[in-house]
Each structure stands twice: as structure tokens, then as C-alpha cells.
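Below is one structure, written out as C-alpha cells; the observations come after it.
A single protein chain has been removed from this complex, and every other one stays in its place.
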């Protein structure tokens, strides 16, 4: 039997503390709800970490024992320490998967890995979103229908200032007239990065079956591969070089 | 436990019949040797099929029961019936994986799926090839070192007239001075296609550990995903459209 | 001063002959209207060709003197001779640009170059389309705003069964709830292919400024480059190979 995939669900976890409606919707935080679902999967081993823990809960030990990290942040991106961001980035380049959720598009870690601003359009009127699968053979599309709908969301619209995804899996339609690249796969170093748009602190999106399904699929897709150890730097020739 | 991946190893299987040296190297055909190795993997269920069987061994029943098809052909590409090629292509677009080996670059099925000539440079002097992993986090790189060498090969050189791969995993170096995109991943329809360069009827390449490892990795990567059923054609609107 | 880009505007040109409304909208055919606009550009040299001309107007001489070919067809794709399709494809692989318009997605030439079915969803109720630019630095986006709208269109919806574009420039939003990859760039051989969704025989779409702008931009982008002459086949080593 394969080894379980060790997932760390990271959450900024500030909204809940300051907003009663959010606290009611996600009494254990969004990380609590996501982790709860991931724990129902027999191949996943799940822990959580949050901003206000020491080292944001992302110590060397935790990172070393994490195969896939999921990231949700919004109001406190700037409070994430640069040194921790650097360590997370290095872990991704060394093979750890990273699933960036919703407002995490503007996190330091996502922007550092993308190299662009990751800016976008947004609107918060609770409109309908419909996510279309455009790459139906991709592992992240497993178990989905051709599209799924979320009845009330914060809208994110194009232009989304990201590098073109290595694979684009989902495109969103919004009632207000925009579209968005909502499921974006990247290879960065030996690691895999997936950006997934849905999720907001005031809507019950992380209770929706299709959304949870995508997150589980993405975790499995992003799990590290036992690929080659890479040696950088000065090397000797492998062939006789005539001189 | 997961269902096994059902692999069909297809071979033109003509060289052996006409050439004693090849018959000695691959007494059961190249397909026999590849299948023998695949059968050592507990998650794979393996059969073979060859050109001279009825319907080239690729009946509707066989194709319907195939998750991943591997393809080796060389001197008799033109003898593969167009109707069979069409059926294989449709199966790929419906989700079946396809692993195209070596001279299979010029098969009808690969050219039909690529849309280009798939032409290349070649030379048969038994020179050294070194394959470098350029995407070390890809599932097809699992268990490999940074590079592996094959002591004596038929060379294939760029320009290789293919669409740019969706993911490029391996680049070859040849002693005679050429390079080649030797491990190329494509999404086509719901299916995945992997072109893998090594392999030749007069060299013992399909006995080499790294080569067999790549084929096994590719089979697992190309296995179908249970993604959405796609409905094409005329559809009703999902929203009220003002008129 | 640079040499002009020689454009051939190809049209099936059957609808107009059988339908009075279409004949009124495009009295000289859609090709006539597109060609008329292209002729206003000083760097373009424009001719037209249609299905019912000998060899569909695409003789060896015409193809040899064409830098970029635009293609519109719908009801008579099957009447285009395979031999002509093969010649057009070879010219594309040799460097000629190809701009495929609207229902041309289902033409023999586009399907042959893509290798997939190129199927999609469609609906003809005259709903609104809004095209968003997702790659604003691309030459095909020159002179556009962030989005443009077409008031009444035939809808095309995902899943569009194409290879992932090498560059995706435009995504459409439709009032009825679908999205579509509407501006898709491909490198095939030495040629460039652009698929552009808008255009329909019963709507005045090829009179709209933004649509014409995209076609002009695409023609310039797809113009051939004086790149290397490629030699395929058997070659001598460029280095001394130890034996």
C-alpha cells in the first residue's frame, strides 16, 4: 500500500475572530472545515496551521513533513514573514505541492512563485458562478460533471495577471459578465502549484461537494514525485573534450 | 484497492520474422519483452497485439478493454488500416492513454493525433545517447537519475516536426552532435499521449532498466481519469437570455 | 520597406446563394466583406477564393503566392477535396499562416492540423457575447480594449475539443451561461494557426470594428518568418563518433 499524502491546511484565520457571521459559518475556521473533509480520505494524513501560531505553524519540522500545503489568506498577507515565505518557496521547488485558494492569489508565496502581480478584478455582490471543465482528462477533473455552479460568490474577473498556466483546467462564467481562469496548474522546480478560485469567508463554499472534490483531486495531483536529485553548480565533462 | 491498469502492448512484429539477429535479441518480439516487464508490476494487467492478427489485434473488444496502448512500428506503418487508426484515435480522444515508442513517431496514429509530419533526422551508427530529465517533478521522471545513457542507438535529431509538447520531460544528447525532444507529453481529447524516443530492433534497449522504468511511469501517467462525460452539439441556455 | 503580406480570403460561399437574408447582409459574400477591410491596410495584398472555383480557388500557384490564408466554411466542409486539404496543410507546415474563422472549427483543414474532433456546444438564439483579452501583450490584442461585445451571436461553448492552445488570447462569455476559448494560437510546422470564434452568416459580425481588428492583427502575427530550411532524413554525424 502507498504511503499516505501528508497535507497541511494553512489558514490566515483572522476573519472568524473578528466577524460573528464568519464564525458561525466556519466555527472551526475554513481550515477546520477543509481539513475535516480531507480527513475523510483514507490516503490523506491531515494537519492544520495558522498565521498566529509560532512561525505561522510552518516550522522546519512541519514543512519537512508536508507533502502538499493548501493556502488561504486574505486580510493579513503582509503579516506573513518573508523568511517563512522563502522557506515555503524552497520546499515547493524541492517538490512539495501547493494549493492556493481564492484570495490566496494575492499571498506573498503565490506572487513569489509566479513572478507577476497576480492582480485581478473583483466584486462582492453574491452573484452566481459556473465553472466549466476545459481539460476533461486532467486528474483534477476526476469525478466532476462538465460544469458546476456556486450560487453566490465573490467574483474574480480577467485580466488575471499570472503566467499562462502550464495546464488550464477550469474557466469560470459569472452572472455579472466576466470570465476567469479558475483552475490553473503550474510546475515550479520539482513542485506542483494549483490555483483554485472558489472560496470566500462569507459563503458556504467549502461545504460544497464539487469544490471539496477539486481540492482533494488537486492534493493528489500535487503530491511529490520521487524524481531525480538535481545537482547544480560546477561539473566535470561526461565526455572527452578535444582541446 | 484500485483497479488495475489494462495495458495493450502493440507491435508491428515484422522485423523479427525476417531478420535472425533481431529474432535472437527479441525472441518473443519487442512486444513480448516489454509486456514481460510490465507484467512484473502488480498494478498492471497486460496483453499484446500485433499487426498480422485480425484487425491488427485491435478489435472493438480489445480497445474497449484497454486503458493504455503502447505502439511500436517501423517498416509497415502503411499496412495499418485507416479504419483501425480511426478507432484507436477515437479511443484516445475518449480517454485511452497512448505511449508511442521510437519509430512509432511515423505511425499513422501518431501523425493523425499530432497533425504534423512528425519527420526528423536519423542515423544508424550505434552511437551513444544521453537522456537528460528537464522536468524532474513529473510523474514520468519517477525513480530516474538526472540523466541516463544508452550505449548504442539509432540517432533521432531535431528538428522534430511535432507540436510543442504540453510538457517536455526528456531531452537527448547524441555523440554525433544532435539533440532531440525524447519525452513528450500531450493532452488530446480526454486522452494522454507520450512519445518516448528510445528503442530499436537491433539494440537491446528494451532490456535497459531506465527505459523500462520510463515506460512503466508513462503507462501510469497516461491511465484514464474518470472525468466528465462531454456533450457536444446543440444545447439550451443555462440562463434566461433577454431577447 | 517590407514586402506586403499576401492574404487569400477563402470562403465556402454557399449560404448567400441559397438565402436572401444572408445575401442582403453580405452582398459580396463574407469573403468580400473581409477582403474589403483587409485591402484598407497598406501592408496587405489581398485576393479571395471560394469553394466552387476550380480546385476551390486554391491552385498550386495561389497557395505558393499566399502568405496567410483565412478560412470560413460551414455547410459544405465535406465537399472540400482531400487533396486540396493536404496541400493546404503542407503549405501551413512550410510556413503559411492560417486564420480559421467561426464554423471553420469543423473544417477538414483545421481538424487535420489539430488532430482532435474540434467539436463544441452551440446554440443559435442571437445572444450577447463578450470577449475578454487574457493575454494583453500579445500582438493579436493590439488596439483592443480589455473586452469587446458582440450584441447577437451564435453561441459556441466548452468543452471545445482542441489541443490546449500554445497561447490563449481571448475567452468569451455568453449570456446563456457558457464560456469559450475564442482566440487560440498554435505553431504547427513552420506555420502559425489562429482560431477566432466570431462570425456568422446571419449576423453583421464581420462589419464590427474589433472583429476586423483581430483578423488584421492575426494576419500580421501569422505571416511567415524566414526561418531555417529544415532537412529531414538520414544525416551524417557532425562530430567524430568513437566506435
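We just call them A, B and C in the order they show up, numbering each chain from 1.
In this text, a contact is a pair of C-beta atoms (placed from the backbone, for glycine too) under 8 Å apart; a residue touches a chain by one contact, two chains touch by 3 or more.
Values in this document were obtained by computation on a predicted structure and should not be read as measured data.
Visitor: Pick out which of A:80, A:99, A:120 or A:133 touches the chain that's been left out of the picture.
Guide: For the chain that is not drawn, the touching residue is A:120.
Visitor: With respect to the chain omitted from the figure, which of C:61, C:82 or C:226 is a touching residue?
Guide: Going through C:61, C:82 or C:226 one by one, C:226 is the residue touching the chain not shown.
Visitor: Which of these touches the unseen chain: C:25, C:100, C:144 or C:171?
Guide: C:144
Visitor: Over the whole complex, note the residues of chain A touching the chain we left out.
Guide: Its contact residues with the unshown chain are 89, 93, 112-117, 119-123, 125-127, 155, 157, 159, 161, 163-164, 166, 175-178, 186-189, 228, 230-239, 241-243.
Visitor: Go through chain C and note every residue touching the omitted chain.
Guide: Spelled out for chain C, the touching residues are 95, 130, 133, 135-139, 141-146, 166-167, 175, 187, 189-192, 224-231, 238-239.
Visitor: What chain B residues would touch the chain not displayed?
Guide: 130, 132-136, 146, 157-160, 164, 167-168, 171-174, 177-179, 181
The rule is simple: only the chains that are shown with their structure count from here on.
Visitor: Degrees of rotation, nearest 5, to put the Cα trace of chain B on chain C?
Guide: For the C-alpha superposition of chain B onto chain C, the angle is 180 degrees.
Visitor: Where the CA atoms of chain B average out and where those of chain C average out, how many Å apart are those spots?
Guide: Distance between chain centres, rounded to whole Å: 31 Å.
Visitor: Please report how many Å separate the Cα centroid of chain A from that of chain C, as a whole number.
Guide: 37
Visitor: By residue number and range, which residues of chain C touch two or more other chains?
Guide: Within chain C, residues 157, 159, 164, 177-178 contact more than one other chain.
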